[in-house]
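For reference, the structure is listed below as structure tokens.
Note that one protein chain is taken out, while the other chains of the complex remain in position.
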Amino acid sequence: MYYTKLILVVALLSLCTVTTGGCWGRTEVDDLAFVTAIGLDRGEDNSLYLTLQVTVPRAVAGGEGGGGGGNNNKTSLITTMRGKSILGLIDLANTFIDRRLSFVHGKVLIIGEELAREGLTPYISELVRFHEIRRTMFLIIAKGTAREFITKNKPVLEQNPAKDLEMLTLAGEKTGLIPTSHIHRFLVEMQSLGEESLVILAGVNEREQSKQENESNENKYEDNDNILHSGLSPITKSDTHYIAGSSPSVGGNPVELLGAAVFRKDKMVGEITGEEMRYVLYLKGAFKQGITIIEDPFADGKFIAADLRFGRPVQIRLTRNGSKFHIKILITLEGGLIGSQGEEDYTNPGILKVIERQLSTEIEKGCNNIIEKAQTLFLADIFAFGNKARRLTTTWQEWLDLNWPEKFPYAEIEASVKIELRRTGLLFRSPQTTADSNNP
Amino acid sequence: MATEKKIGIREAIAATIYFLSTKLLISFPQHMAEMGETAAWIVIIISFITATVGFLVVMALIRRYPTMNIVEASEEAGGSVLGIIASIGYFSFFFATTVLLIREFSETVSTALLPRTPLSVIMGVFIISTFSAVHMGLGAIAGTALIGMPLITVTLILLNFLLLPQSNFDVIFPLFGPGLRTLISRGISHSGIAGEILFLGVIANNLDGRHKMQSAGLISLAVAGFFMVMSTLTYCAVFPYPLSLHITYPGYESSTLIYMGRFLQRIEVAFVFLWVISACIHIALSGYTAVAIVQNIFKLPSYRPLLPAFAVLAFTFALAPSDIPQAMHVDFMIVKTYGGLVVFVMPLILLLISRLRSFAKADRR
Partner (left out) sequence: MITPMRSIPYYSSHINESDNSSESESGVCYSPFYSRILDPPRGIPKLSDIQTIHTSGGDKPQMRSTNMGPRKKRKYSPRVNWVLPKKIKKSFSFRSPSKDSPPNGEEYNNETTTLSKNIDENLETLKHILHYEINSDVIVRTFDIPTVPKVKAAILFIDGLVAGDLINLAILQPLMLIANLDTSETKDHLNQVKRRLLPGNQVVEQDNYRAAIEDILSGVTCLLIEGYDIALTIDTRSWEHRSIDKPSSEMVVRGPQEAFNETLKSNLALIRRRMQTPDLIIEILKVGTLSRTDCALLYIEGLTNPQLVREAKRRITRTESDHIQDTGILEQFIEDKPYVLAPQTLSTERPDRMAAFLAEGYVGIMLDGSPFGLILPATFWSLLQSAEDYFLRWPFGAFLRIIRVLALVLAILLPAIYLALTNYHPEMIPTDLLLSITASRERVPFPTIVEVLIMELSIELIREAGIRIPGVIGSTLGIVGALILGQAAVAASIVSPILVVIVAITALGAFAVPNFNMAFAIRIYRFIYIILAAVLGFYGVAIGVFTQLMVYVNLNSFGVPYMSPVAPYTKSSGDALFRYPLWKLEIRPFFLKPQQIKRQPLISRRWSKHENKNNKNDKLKDNDEKITNKMKP
């Protein structure tokens, strides 16, 4: 009896709590507005522009209007506010956004170039202390302003703009043209003596912009031709040697993530292109996979494409000679040819060797160039060689006394590349048009 | 006095491992980073080795009195005054552990799971559930620990594994952080981080197979030490040294960093969910140990009538630190630093006294 009554009382009490107390932070998902991208720009008078991209669930989830290619605008709400602190503006935003802002699904933090050059410490510190902000959000530096990037971002394949941004940032793993830059990584590198940050560089492709404007006014076909013949950016020798916003392309989403912003501590000091980014990844040993092209050593103006990955972890030997540091890096790549414009017969073993040599000198040159650039232009150890230098010391004080950022520009760094091509794709011999090579 | 059901040796090991390693889930790694800088994990190794020696001392003391637990043995060895002082020392250690873990874990829950729920509610729920567990007795708690063993093992190993992409093992260098000598002295003085091993001494009479106590203790120390070293190492690799000082809730913060592609991310809530269970087991165990010591000091037939008073006391003390930094300061700067003195040095003194006495007796004869 006693127990039954007790149970009844407890049950009643708990039912009361459940029904009456909408208490203690219980919020329904449809009372929340999920911010997926945060943009920061420098405003006038030392103020801050905060741009928020809030996803509209109804539009993204599909619901009624299935094919909404043109309705991209409606999948998210973009708003910009001006103020002094980021978190202070959240409440302001709730005066015109009816749902409570929630940052738990934030995907990217986009920072305008101007602000990045001034230094990011105050803003990053403010954000990472807040429990809704995730350290795994991606950090992106936008050429131009963050607001422009967010508003111009019009994904075509994705309904959900957040997914689009996340997919683009993750594509870096496949191409090696952008770094992986979580806020956490930036925070670590910002405070570390042994390495400097590289952050994804984003930009709006202006050519694309003009194309879209034209599209609405005049005849498309003629205009497209005009663009193809005159409008695209000039090409470089390696097809990836561009920074965001300047790639020779047309159509699709006008924003692109390509290359990286180089930081010294929390200040942006320069930019590197996609190709250079890949060399940095080779040197860091963080390269996953990517397609590299070189000019065919046997035929001028013809190119060979190889799919490369690490054959063996990068070996970095760092030695100290007084105050002088010597760093020797051995990069071992392996992979296969996946395309060739030339007419070689790859059953001849010598030919692959020649191509390997060509590839390795090419990559070696690239690596040494970017090293030189880092040592002279950026004065930033973006390769994390400093972390290897930590092993030379035994105590923290020794490491502080070493003062690696000072030493890095004077270090002697030497990268050598070894390449082994294991396979030649689907063809042994290339298609011949010039002569009857079969009948000698 | 042994009104309790006896527990098996496996349960005892599981309970001790829980007891030792649940600290990982609160700010323990951060504090270790403060002690050891880049070499936080070495501090733990040294502390655990020291604690192992301390445990052997405790065992030597207990072995002299084969039917007694540590409280009774202390009284027998040191006389009533010294014995009771020692017992009050043990009690304070376990009581402080209970209270501080309640506070710190409630704060973790408050930050990670329920930011808008009042702390007193979270803490109250903790205390009610854990003290009703204490009421059920050692058998129930230790049994739950045994069932929950895979839980903490899997979560800790999984956490460390999932954090591999985020960790950079270059940054654990310079290997000796503040210097080897500092490391050793700090490690020894922090042997209190494994002071909970005394739990085995308190439950000595409830152990089914008392002769296996020493091996149980050593196994627990080894396993828990492995967990702690592994987790702290990962922590130092994920949050390189200066950063490792900044984090309030290292376990939680590390789990937020898990990012294995678009699907496997943001899973920290699942970890905290499992950790709440682990923390409950820890609090129940330390609460039990504390009341069992009181029961033994006053030679009460049962500890159960003490529980309501004890729960209220724990609740009050847990709310006493005004803020979380203060609670952590008390925990690490006082309890874990001087805890070693109480749980290991005190038995050593008692052991020496008891040896001397028996020598004296032998001489007289």
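By written order: A and B. Residues from 1 in each chain.
The criterion applied here is as follows: contacts are C-beta pairs under 8 Å (C-beta built on N, C-alpha and C of every residue); 3 or more make two chains touch, one makes a residue touch a chain.
Please read these numbers as outputs of a predicted model, since none were measured by experiment.
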Neighbouring shown chains of the undisplayed chain, as defined at the top: A, B
Residue of B:143, B:177, B:251 or B:340 in touch with the missing chain, whole complex considered: B:143
Options B:45, B:60, B:82 or B:114, residue touching the unrepresented chain: B:114
Per the touch definition above, residue among A:55, A:197 or A:253 touching the missing chain: A:55
Selected residue (touches chain absent from view) among B:18, B:55, B:91 or B:126: B:126
In chain B, positions touching the absent partner: 7-8, 10-11, 109, 113-114, 117, 121-122, 125-126, 129, 132-133, 136-137, 139-144, 146-148, 262-263, 266-267, 269-270, 272-274, 276-277, 280-281, 284
Touch list for chain A against the chain that is not drawn: 3, 7, 14-15, 17-19, 21-30, 32, 34, 36, 55, 57-58, 60-63, 102, 104-105, 107, 134, 160, 162-163
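Here, only the chains that are shown with their structure count from here on.
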Length of the line joining the C-alpha centres of chain A and chain B, rounded to whole Å: 43
Interface residues, chain A side, partner chain B - complex: 23-25, 104, 131, 134-136, 163, 166-167, 170, 182, 184, 187-188, 191-192, 194, 384, 387-388, 390-391, 393-399
Residue numbers on chain B that touch chain A, as the complex places them: 37-38, 111-112, 114-118, 121, 166, 168, 170-171, 173-180, 239-243, 253, 256-259, 261-262, 265-266
